[in-house]
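Omission of a single protein chain aside, the complex is shown with its protein chains in their original locations.
Presenting chain A:
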Amino acid sequence: MSADLTEVPARSTERSGGAIAAGAARSRRRSAWRADAVAFVLLIPAFVVFGLFSWWPIIRGLLISFQETNLVEPARWVGLDNFHAIFADPLLGKAAGNTLLFVGLALLIGFPAPLILAAIMSTVRRAGGIYRFLAYLPVVIPPVVSVLLWKWFYDPGSGLFNAVFGLVGLGPFPWLQSPDSAMLSLVLESTWAGMGGAVLIYLAAMVGIPAELYEAAESDGAGIWKRIWHVTLPQLRPTIGLLLLMQLISTIQVFTEPYVFTGGGPQDSTVTVLLLIFRYAFQNGAYGQAAALSFLLAIALAVLSAVYLRATRSWSRS
């Protein structure tokens, strides 16, 4: 009996324990469902906004790339005609080459510049805020205003740069007026206008480098350049990598500079892929071709973004 007695409660406990466990699981599931439902409800506005203003335009753009449309009458399906048309355009190769040139020059000039500036600024002991403010100032100036300002800098007659170079007997340089120097001129302005953000990110990352590493390097007799090379740069590696990819993605989409500075000239030397898309759509009214080229550009950017995400994950793990 006792055994029975002892067994019964045991089985009873087991059963009731199982029931409790099952009930708890059900309760957990219910509460998880509740949490999901609440989250879902809260996400609906975001879904609506993203759907209306991001996803639908993307889908619509993709559809238009296979259509001929004037945006008023019903669109006509044309298969791959728009893609054939853009590949037959002799300007496409030129625009792709120019875009890569811009990206390459921006990497060469625009990428190290904020790193060097941040390294120098990080050594400033006093009034660092002023330097940070000055470095960031160009970022808050509207891009078109920056470009118009630099247009005057580059003016071959009365511009600032030729006046300054003229003082030391150099120039005058044609800047935007020559196919050989136009793209470089765009990159210089773009670097000035955009590096403030990168400087701040580098500065923030530099603050996070443990001081002991520098002390150890110093005690080993390392000078400033060795400290930068052996401590700062390795510690900044993830930040450098991320900014590199972000710069690649943004410079491939360069538009404002060639549009406002040169209109793509001289001799198509600054026509970029985005400017070509603009011309297809808003000068020629070929919306299908514009959408088709946008689609191809989006694929290129998606590949870069995939690399970006992969790199981000691997750096996070490391």
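The criterion applied here is as follows: a residue touches a chain if its C-beta (ideal position, glycine included) is under 8 Å from a C-beta of that chain, and two chains touch if they have at least 3 such contacts; residues count from 1.
Following the convention adopted for this analysis, contacts and distances are computed from a predicted model.
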Should one name the undisplayed chain from "Multicomponent Na+:H+ antiporter subunit B", "ABC transporter substrate-binding protein", "Glutamyl-tRNA(Gln) amidotransferase subunit A" or "Cytochrome d ubiquinol oxidase subunit II" using UniProt, the answer is "ABC transporter substrate-binding protein"
In the whole complex, of A:G97, A:P143 or A:P179, the residue touching the missing chain would be A:P179
Across A:A22, A:V48 or A:L233, the one contacting the chain not displayed is A:V48
Logged for chain A, residues touching the omitted partner chain are 34, 37-38, 41, 44-45, 48, 52, 70-73, 85, 88-91, 155-157, 172, 174, 176-179, 262-268, 278-279, 281-285, 287
